[in-house]
Structures are given as C-alpha cells and as structure tokens.
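Got a structure for you, written out below as structure tokens; questions coming shortly.
For this view, one protein chain was removed and the others were kept in their places.
Moving on, here comes subunit A:
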Amino acid sequence: MAGRTMIQAIQDAIATALARDPRVMVLGEDVGKNGGVFRATEGLQERFGEGRVIDTPLAESGIVGTAVGLALAGMRPIDEIQFLGFIYETMDQLASQAARIRFRTQGRCTVPLVVRAPFGGGVRTPELHSDSLEALFLHTPGLKVVMPSNPYDAKGLLLAAVEDPDPVLVLEPMRLYRLGRMEVPDGFYTVPIGPARLAREGEDVTIVAWGPTVPIALEAAEAAAAEGVSCEVLDLRTVSPFDAAALTQSVEKTGRAVVVHEAVRSGGVGAEVLAAIHDGAFYSLLAPVERVTGFDTPYPPPAVEDLWLPTPARVLAAVRRVMQA
C-alpha cells in the first residue's frame, strides 16, 4: 500500500497491466518519451520499450482505428486520447467500429480495447479540453464507460477495463488527478465495472454523482448535515452500464434525489438516472428529482467556467428544494 494521487494510481495500473500481460500495448500522443501530458505513462516506455509504449502520429481516429485492428488480432491496446474533447475525431472508429464489431459478427470477432481520456472543468484549459461527453457513449450500445472519482477506483477500474472482453472508455477527471492522496494497493486488483459505490450513507436525500462531481456532492452532503439533513451519496463509477438497482435501493430509502453532473443538462446521463428512478422507485418519491448540471451551452472559456460548473452551493440549494417539496 502506498499513498498515491489519482494520476499515480493510473500510472501504476498501466504499469501493472504491461507487466502482467504481453498483449498490452499503450498508444497515444506524447505517451512515450514525454510520459503523457499528465504523466500517466511516466517512465513506462523506458521500462517496457518503444514497441509497447508508443508515441503515435497526431491522429485520434488513427489511434483508435489501429487499436481496433490490434484488438481484433489478439492484442490488448490501451489508447490515450489526450483530452476527451478530441474524441469527436474518433467517433466512427469508437461508435461504429469498436462498439459494433461483436454485434456485426454475432460474436465471431471482438474488440477488447481500452480508451483513456482526461476530461472535466475547473482547470482553466483552452477550448475542448474540459467537456464531459459521457452521455454520447451511454447512448452507444457495445461500449462501456467508467468514470472514477478517486485513486483506488481509478486503478481498479482501469485494470478491470484491460481485462474486459469489450471496449471500455475510462474517463478520468483531470481536476482530481492530483487532488489528494489515498492508500492504493500495489500490484493487480480490479474494481468491477458496473456496481456503484456508496460514498456516504444517509437517510433523507440521495445525491447521485460520478467522476469530478463526487467530491462536490460529498461537500454538499457535509454542509446539509450541518442543517440537519442526512444525505446519501451514490458514486455511479460506471456510467454505462450504470447500476440502476443501487440507485433504486437508495431512493426507496430516502424518497428524494439530486443528480449532479458536469455535462450539459439536456440528454445528459442525469436524464437517464431520472428515468431509472421513475422506473424503479416512483412510488417512494417524496419530491420531484432535481438536476444540478452544466448549462445547455458549449463548455465555456476559463474566465466564466466557475459560474457554469456545478458547485457544492448549487447542490445544497437543490437538496434544500427537495426537502421543502
């Protein structure tokens, strides 16, 4: 065990995967000599060689498309897309190819591919470096999407993704990369893809969050506790397929829910969470479910992004509303 930041846990996960499975290769822009723009692959090319940790040409569709071919032919590629906003360049390869080859061949061919991408706001980046695009991929059958909120889950989910027989997107909240340390086991372990994590137990309101909004939800829960409101915080961890059973179970207990995500509101994963609550816990509801999200605009420039992002204050306000309903 060692105290690690999320980025160190991710680096450790990739090193663990490379060491235990000769089929694993790492592909991306600047992942080799430079060790990745966030240092997720620091020292790995030196340790595993240029044949396995590969600086590719600057072409996202090429990175994913060649990895689809590698995976079809028996390798276990881990792609890094430098920022999630650049993933639009790969949409055909991800959504029409990687996600559908199993279905298209009725199980004859499979694409065990991992695509990692940093995302999320609050770190003052240029345009298209901060966007939360998970909903696009929840809407893509054949893909799985995990979004860790802490170092332990980041390592365990990434290793589970490498083991998974299907393509998995690992979306890493940049703001949490170096925000605190956590005990993370050395060596191999996995966090299963699918189950949500109960991040805080409570009685009155369920706050549903994933990735970068989990610390915000926890902060709001703490503030609500001071006002006498007991909040449960459910960290989805996996956005596709997400854990509707855990969600239902929690809302059946609390009768109230607030969903928090950074992505734009309309058509966001939050809407699907609402639908799942409606399907599974409608008769337990004591108040309409609230959403705290980004606005329906492109991700804004740094000078105004703090006004756009969900904050603990906004979450707390939503908690108060559902309590007063």
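Here is the rule we go by: a residue touches a chain if its C-beta (ideal position, glycine included) is under 8 Å from a C-beta of that chain, and two chains touch if they have at least 3 such contacts; residues count from 1.
Note that in this section contacts and distances are computed from a predicted model.
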item	value
Name of the absent chain as recorded in UniProt (options "ATP-binding cassette domain-containing protein", "Ferredoxin", "Transport permease protein" or "Pyruvate dehydrogenase E1 component subunit alpha")	"Pyruvate dehydrogenase E1 component subunit alpha"
Residue in contact with the excluded chain [from A:Arg4, A:Arg116, A:His129 or A:Lys144]	A:Lys144
Of A:Val53, A:Ala67 or A:Ile87, the residue in touch with the unshown chain	A:Ala67
Missing-chain contacts mapped onto subunit A	25, 51, 54, 56-57, 59, 61-62, 65-75, 77, 92-93, 96-97, 101-110, 141-142, 144, 164-166, 194, 241, 244-245
